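A single protein chain has been omitted from the complex, and every remaining protein chain is retained in its original position.
Note that the chains are named A, B and C in the order they appear, and that numbering of residues resets to 1 at the start of each chain.
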Amino acid sequence: MTHAPFVADTMASATLQDLGHLAPMAIVGLWGLLLMATDAFAAVGFRHFQRRIALFGLALAFVAGLTIYGNADYDGGVEVFRGFLVVDPFSAILDLVLVGLCAGTVLVAGDYARTHRFEYGEQESLLCIATFGAMMVGHAHDLLALFLGIETMSISVYVLVGARWNAKPSAEAALKYFLMGAFASAILLMGIALLYGATGATAFEGIRGGVAEAFTRWLRINDLARALDQGHTASPAASDLVIQGVAKAALLIPGVLLVLGALLFKVSAVPMHMWTPDAYEGAPTPVTAFMASVVKVAGVAALLRLFVATFSTHRLVTAPYGWTTAVALVAFLTMTVGNLAAVRQSNVKRLLAYSSIAHVGYLLLGVVAAANFYGEAFASDATLGGDGLSWSRDAGDTAVASVLLYIVVYAVASLGAFVTVAWLSGNKHEALEAYQWSGLARRHPGMALGMTVCLLSLMGLPPMAGFFGKLFLFRAVFENSNPWLQFLVVWALLNAVVGAYYYLRLVVAMYFHTPPKTAPVVLPGKGAPAVVAVTAGLSVALGVLMQPTLDRADLAARAFNYPPGPSKARRVDGLRAAWEARDPTPPVAAEEPSPGT
Amino acid sequence: MVPITHFLYLAILLFLIGVGGVLLRRNALFVLMSIELMLNAANVALVAFSRLHGNHDGQVFAFFVIAVAAAEAAVGLAIIVAIFRSRDDVDIDDLGLLRD
Amino acid sequence: MTGAELSFYLFGGLAVFSALAMVTRKNAVVAAMWLIATFLSVAACYVLAQATFLSAIQVIVYAGAVMVLFVFVIMVVDVDATGRLTHRRPSRVGRLAYYGGFLLSAGFLAWVLVGTLARQYVTFGAELEPGSDFGTARGLGREIFTDYVFPFEAVSLLLVAAVIGAVVVARSRKEREHAARHLADPAARHAAGLGTAAEGEIAPPGPSPATDFGEPSATGHRGI
Partner (left out) sequence: MAASYLPALVFLAFAAVMATVLLLLTMVLGPKRRTPIKDEPFECGSDPIGSPRVKFGVKFYQVAILFLVFDIEVAFLYPWASLFRELSCTGPLGPGGVCTGAPTLFGLAEMLVFLGILVLALGYVLRKRALDWA
């Protein structure tokens, strides 16, 4: 072990500088602590300000995120804390989105808890810490960052789910979610251990190098092994090479599969989705909204960062050792099962839970497509010695951009839909059965409209953002020459039609059925209407301004599986200029709900 | 010297025993203990690979895992206590309120 | 066989044995004791992989604190109740999933074993210079406090979340009332789930007693 002489002095300044790069995340984490302190120590009258303090901090983080979002210095990606985390346009977009989603949850969670009589002052603090974890996943550039981020987020969410002490389903949902989640974490950890064994590193860069090396060795090994089998007297060196190479791959492939399984569990893909409807239903509805938006975004970010950007060497995405075939199969199952189960649900919360599963299926298709393209790019780089500027890499970047776009659009609409459900539950019994939504448009036209817009966006109707999200995603997947993937796109379209049925059923109930005699009790306060208005507005606005939005996502995804550095910055350079010339106002900037409403 | 491979076998055996405990036991406390066992198994693998590669990354990872596992156990046990307050038994099959 | 090898197989075998004993016990306290035995054996194996500091931490945190927590909770939630095994068999699908999952994992084990054992893959790890601080508190600290500054600070947030969780989720009715004792405003007390009915006011619509846990509150009120 050789260690550079201690540079504690430069470390102090470097640490502060790195914290500056991570300002949004640092602010959110700090606010988690601050809110805990104000809850415990502030004067009695001060406690009513919890929500405002939280929103102020989130607004601060959002502004900090905007400065990073608009700063071209980060285009090539900046590694902070010695490569532990990375700040790049991708993470900048995720920061903004996650902070916005957290603010949306904070706006509703307090009202909901008060009305349902389990108000507690720690809620905002936990939401901030969970968002901090999710942001850490978005920035992750090391397996430890990924693991710690997922755990920080999950532990806070377990608590949020179980905090509703006056309703049994809450604690039960928490236990179920916790046991399943902890099991998945343990599997994730074993996978990480095997990956570390195979590559000798936990940083993504090191792992990528190790993966490439393991398989280049493997290639030579096949020849050597054949020579050995044919009875040639092998040199000790050759046999050593065989052993080393085989062992590396024997650790790598199970490691990749274990990590994949755990992450698919976290995003609730189908064989591992059993916990989702129960946990979503049992959790307090604003927390459900948080799980369906923030936690999902973090899970997809983890898949993109680790699988699309790191495990996309040619060998790892193609048969017989590729993970993409398995994920394509999972995507097929996920959208089918999610949609079919959603059709059967009369409970709105469960319906939305299953529909969120179906959306994960579509997203996974995009993940597979992106990884396939990058795998091809990797192969052509290796054989042609190219500089990575192949068509495949462009296509892969576009696929990543459309996945990013889709998850953002989905998360926004999903937040709006779940918040509407939370809003329509001013009484002990939440209006969870579809018939209770009958005629809502007559009593509350504004909220019904907001819910309708969100549902239509989830469904993918043309003027809404969801349509373009699906369009770009499916187009990116269809670019693959693999006929199976093309078939899956057709299958996904059929699924979207099934999805339209259950979304529209709810819309029809709201608009065309006679309202029940007793008026529904709704949450007091302007929080929920504000969130629904903003999410519905965004669902329309992102659809109308889709081209600039996609261009911006493209900028974030450009050279996504490139290591950060000057060559990546060069690659991104022209794009930023083109993008800024095209549209001076960043469209996603409308995300922030105004604090203090 | 003990071959690293044998550490790996130990880790995988402990891991599988933990998986078996999670899948086959119905008592939430046993499930939680089995999960702790699985985390420990992964730690054995991390430590062994850390020795294999001669760098500290694996050990540091295992160190953080111990902290995370403790936090996870604390929250999990809190949830079990909360459930116990509402009912007398901690059997995950009895969680029937959330069935279809 | 050298002493190191002998002790590895001894402690490794002990770890596997006590892990098996842990998952098969009926009584949760006994199982916890076996789990402690597993953790201690694993700590011994850490020493043999030259993770001396981690071995100490394993004893202190795992075998010490975590297991104390487990035993306390087992005591809290009534040994007799937790000692009972399943009284309802899982559904057929559930059982299939369990056994399928278990077989899959066993297949995974076989895969790794065959992939490595078949080629007689035996490796001893990198050469360490004698007297290096590999695995000691200093060696590990040098990484944690320089390269891993960020996770070091971030893990404190995780611990904070766990502390909040333990307080929020496991707190009793009495503690909840205490937390809300400053709330003179009946509406605020009501929002925190505390009774106003006992004070002779009409409760706004809220959860019925059936959804409450039914513990009587300090004011004798039962959930509305």
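Assorted remarks:
In this section, a contact is a pair of C-beta atoms (placed from the backbone, for glycine too) under 8 Å apart; a residue touches a chain by one contact, two chains touch by 3 or more.
These numbers were taken from a predicted model, which means no experiment stands behind them.
In the full assembly, the chain not pictured is in contact with A, B, C, by the touch criterion defined above.
Of the listed positions C:22, C:42 or C:149, the one in contact with the omitted chain in the full complex is C:149. Chain B meets the missing chain through residues 63, 66-67, 70-71, 73-74, 77-78, 81, 85. Chain A meets the missing chain through residues 5-12, 15, 33, 36-37, 39-41. Of the residues in chain C, those that touch the hidden partner chain are 3-4, 7, 47-48, 50, 53, 56-57, 60-61, 64-66, 68-69, 72-73, 75-76, 78-80, 136-138, 140-142, 144-145, 149, 152-153, 156-157, 159-160, 162-164, 166-167, 170-172, 175, 178-179.
Here is the rule we go by: only the chains that are shown with their structure count from here on.
Counting C-beta pairs in contact across B-C and across A-B shows that the higher total falls to B-C. Averaged Cα coordinates give chain A a centre that lies 26 Å from the centre of chain C. If each chain is reduced to the centroid of its CA atoms, chain B and chain C end up 7 Å from each other. Annotation: 25 Å between the Cα-based centres of chain A and chain B. In chain C, the positions touching at least two other chains are 112, 116, 121, 123, 134, 139, 142, 148, 151, 155, 158, 161-162, 165, 169, 213.
Multi-chain contact residues of chain A (touching two or more other chains): 1, 144, 148, 151, 155, 158-159, 162, 165, 168, 171, 174. Interface residues of chain C, counted against chain A in their complex, comprise 108, 111-112, 115-116, 119-121, 123, 132-134, 139, 142, 146-151, 154-155, 157-158, 160-162, 164-165, 167-169, 171, 176, 179, 182-183, 188, 190-193, 205-208, 211-213, 223.
Within the complex formed with chain C, the chain A residues making contact are 1, 3, 6, 8, 11, 15, 18, 29, 32-33, 36, 44, 80-82, 84-85, 113-122, 125-126, 129-130, 132-133, 136, 144-145, 148, 151-152, 155-156, 158-159, 162-163, 165-168, 171, 174, 242-243, 246-247, 249-251, 254, 257, 426-428, 521.
In the complex of the two chains, the chain B residues touching chain C come out as 1-10, 12-14, 16-21, 23-27, 29-30, 32-34, 36-37, 40, 43-44, 47-48, 50-54, 56-57, 59-60, 62-64, 66-75, 77-82, 84-86, 88-91, 93-94.
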